[in-house]
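Excluded from the complex is one protein chain; the other protein chains are retained at their positions.
Labels A, B and C are assigned to the chains in the order they are written; within every chain, residues are numbered from 1.
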Amino acid sequence: MTEQETVKARMHRVIFGTETGAGRNFDVVLIIVILASVLALLLDSVASINDQYGHWLFAAEVAFTVLFTAEYVARIYCSPNRRAYIFSFYGIVDLIAVLPTYLAFFVPGAQHLLVIRIFRVLRIFRIFKLFHYMSEAQVLLRSLEASRHKISVFLVAVVTLVVVFGSLMYLIEGPQNGFSSLPRSIYWAIVTVTTVGYGDIAPGTPLGQAVAALAMVTSYAIIAIPTGILSAEFIRESQRQISRRQCQSCNKYGHEKDAVYCKHCGAKLPGSHPPY
Amino acid sequence: MTEQETVKARMHRVIFGTETGAGRNFDVVLIIVILASVLALLLDSVASINDQYGHWLFAAEVAFTVLFTAEYVARIYCSPNRRAYIFSFYGIVDLIAVLPTYLAFFVPGAQHLLVIRIFRVLRIFRIFKLFHYMSEAQVLLRSLEASRHKISVFLVAVVTLVVVFGSLMYLIEGPQNGFSSLPRSIYWAIVTVTTVGYGDIAPGTPLGQAVAALAMVTSYAIIAIPTGILSAEFIRESQRQISRRQCQSCNKYGHEKDAVYCKHCGAKLPGSHPPY
Amino acid sequence: MTEQETVKARMHRVIFGTETGAGRNFDVVLIIVILASVLALLLDSVASINDQYGHWLFAAEVAFTVLFTAEYVARIYCSPNRRAYIFSFYGIVDLIAVLPTYLAFFVPGAQHLLVIRIFRVLRIFRIFKLFHYMSEAQVLLRSLEASRHKISVFLVAVVTLVVVFGSLMYLIEGPQNGFSSLPRSIYWAIVTVTTVGYGDIAPGTPLGQAVAALAMVTSYAIIAIPTGILSAEFIRESQRQISRRQCQSCNKYGHEKDAVYCKHCGAKLPGSHPPY
Partner (left out) sequence: MTEQETVKARMHRVIFGTETGAGRNFDVVLIIVILASVLALLLDSVASINDQYGHWLFAAEVAFTVLFTAEYVARIYCSPNRRAYIFSFYGIVDLIAVLPTYLAFFVPGAQHLLVIRIFRVLRIFRIFKLFHYMSEAQVLLRSLEASRHKISVFLVAVVTLVVVFGSLMYLIEGPQNGFSSLPRSIYWAIVTVTTVGYGDIAPGTPLGQAVAALAMVTSYAIIAIPTGILSAEFIRESQRQISRRQCQSCNKYGHEKDAVYCKHCGAKLPGSHPPY
């Protein structure tokens, strides 16, 4: 192993890892800097603050961009597989965090792209790695994944429902009450069925109010469906987790408490004894 | 079997089935055309788009109607039991998808019926057949079916509650705050209890606001009820599904969906195939 | 048993019972009449309908009152324990259904009380008796009863939260943004935390909007609490129900699947055998 290799490996351990003290400190500092840069973006967009402190925020932004660029280059440099990092989710997010500022410098009219820098906020998902929350996040994702078919069926049903209710209201209320087109009526239906209820469009005729009331009561049962799906899935997942048993043949987890053989490969599970 | 019979059977396999490649392709194309026709309807209802592209959208509508009519005739032709298809849910939806356009041609003043064509959107439920989601959809429907008594009790309770709260607010607030009649007050109560909250009618007197606050807090517990009912039902359903699967070697039940081997005796489960 | 006794017993069977055909028919007719009388009340409160059909609705109301009075007298007459009926929940609701009309006849200025007749709608809860939904309704009530302590704790926490958030907003926003007094600010907090969100009062200052955003995100977790409580309770209840086992010594239900002895009185349960 060359001297340079060792430096790269050490950099990788600090930048990508969380096991060492230096690695943890690096991540803590990084997250603080990310949050500070997002806060600067938020403040910069407020007209009154921009008028008064605009040049300070611009200076801060330059500093953040230099820092993030250095970090991005360092990440590429010390990655064992550079292509994999560059095209990974975090690689792209890391690039988006700095690119708009450079574009705004060099390309005239790209000022509008600056808002895209807000996607820096996605970088704080690295916080999960830091606090060992990855497994919790994965349990949530696995439950969502397991119930994705049911959720799809539910979403198709909701889309159909809002199209039907929106069209009915377009027929009943018409343009004089704000239901000026089918898309706008469907927008109203979504606002209503999700119980957001802005009130920017609201039924004015008695029949329209009756249909709207029906839509609302329907949305009741509908809200219960995804909740019920996820509750059932989380409960199943948590019961499977309780046993935390691993098959020593195929290394898979997720065995029920009373399982004697692995349901994936049929091998005998450790610590299990036939129930007699 | 005559030559014609074979053509009919083949048509049926393509149009109604999803097992063959041709059958799948037919359904994919159909769903794209359905979504395109719904999109055309939505755009057509926007005044500014209608002014500019109205004749293009009219041409598209004619094309869609011809296509759907051909499909409808073909479906009737190749159905083994034509009456059953025509009066089935999908048969009626398929008819409604084309009828309004013809009516608008021949009957003056039927223009208003054109919105009914939006019910074409119901045809995309065929998408479930395509993606083998029927079983998921059926699990959801079966759970809703199983809990329909509890949901009915809940709905009667909600109706009573909104009538009582609406009447109270009619007494307290009166017409000067928008509570101009009992039906309108009940409409307000539904908007409030379902937490939609447009704000088109809102209590103005302190007593009215106190009663409204009570209604909102009550609606809290109430939203929890259908969710709880469905959660319990989904869990029962998933447990029932698990318990229905039987090992042919040890005759024991209770295997999870993704189980390949029996957890009790390690034998291969029927109807399962190793995941490769 | 005298002749008169038999008449009373038969009347009781028809009016209070649902086992006989006459009893069922009586209840069906009664529920239709109740709904018709509620509908008449709703229509009567709409100014335009009242102007045109007021005298018809008045006539209908007289007829309904006569019918309900006759029914009320008959119920008292054929009750084995009259005092128990009169002071029961339904006895009082039955009285309230007719009393306001008489008061409006005899007492000047009692017109305002007429709205109270809407409580007639409570009488349709008898519909549950008719459709054998009593057990479903009781399961729901038992679950609510079992979780009443947890719900109380939750409600005290919610009340505290809305008082604290309301007071904070009163300090931050003040009268110029509609937060003109503490009760009004607390009303805003209830509207916000229950996610109703009328928008009649909304924060105007940046700090107020930040605190409001915090209140909304908090309300998220809070909505999940009663739902979780009831879900857990419904699931437990449904699992207990599955076994549907009754102790033959104390006649109590609700035994778990693996119970061998009654948990209430210690007697051996029927159909159970020690697990060896």
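Here, a residue touches a chain if its C-beta (ideal position, glycine included) is under 8 Å from a C-beta of that chain, and two chains touch if they have at least 3 such contacts.
Values in this document were obtained by computation on a predicted structure and should not be read as measured data.
Across A:V14, A:L41, A:A212 or A:C247, the residue that sits in touch with the chain not pictured is A:L41.
Note on the undisplayed chain: of the listed residues B:F26, B:F119 or B:Y198, the one touching it is B:Y198. Those residues of chain B that touch the chain absent from the view are 195-199, 227, 231. Residues 38, 41-43, 45-47, 112, 115, 118-119, 121-122, 124-125, 127-128, 133, 136-137, 139-140, 143-144, 151, 155, 158, 183-184, 186-187, 190-191, 194-200, 223, 226-227, 229-231, 233-235, 237-238, 242 are the ones on chain A that touch the missing chain. In the full complex, chain C touches the hidden chain at residues 149-150, 152-154, 156, 159-160, 163-164, 167, 170-171, 180-184, 186, 192, 195-199, 202, 206, 209-210, 212-213, 216-217, 219-221, 223-225, 227-229, 231-232, 235-236, 255-256, 258-268, 275.
Operating definition for what follows: only the chains that are shown with their structure count from here on.
Look at the CA centroids: the one farthest from the centroid of chain A belongs to C. Chain A and chain B, compared by their mean Cα positions, are separated by 27 Å. The centroid of the Cα atoms in chain A and the matching centroid in chain C are 41 Å apart. Residue numbers of chain C whose C-beta contacts span two or more other chains: 195-199, 227, 231, 235.
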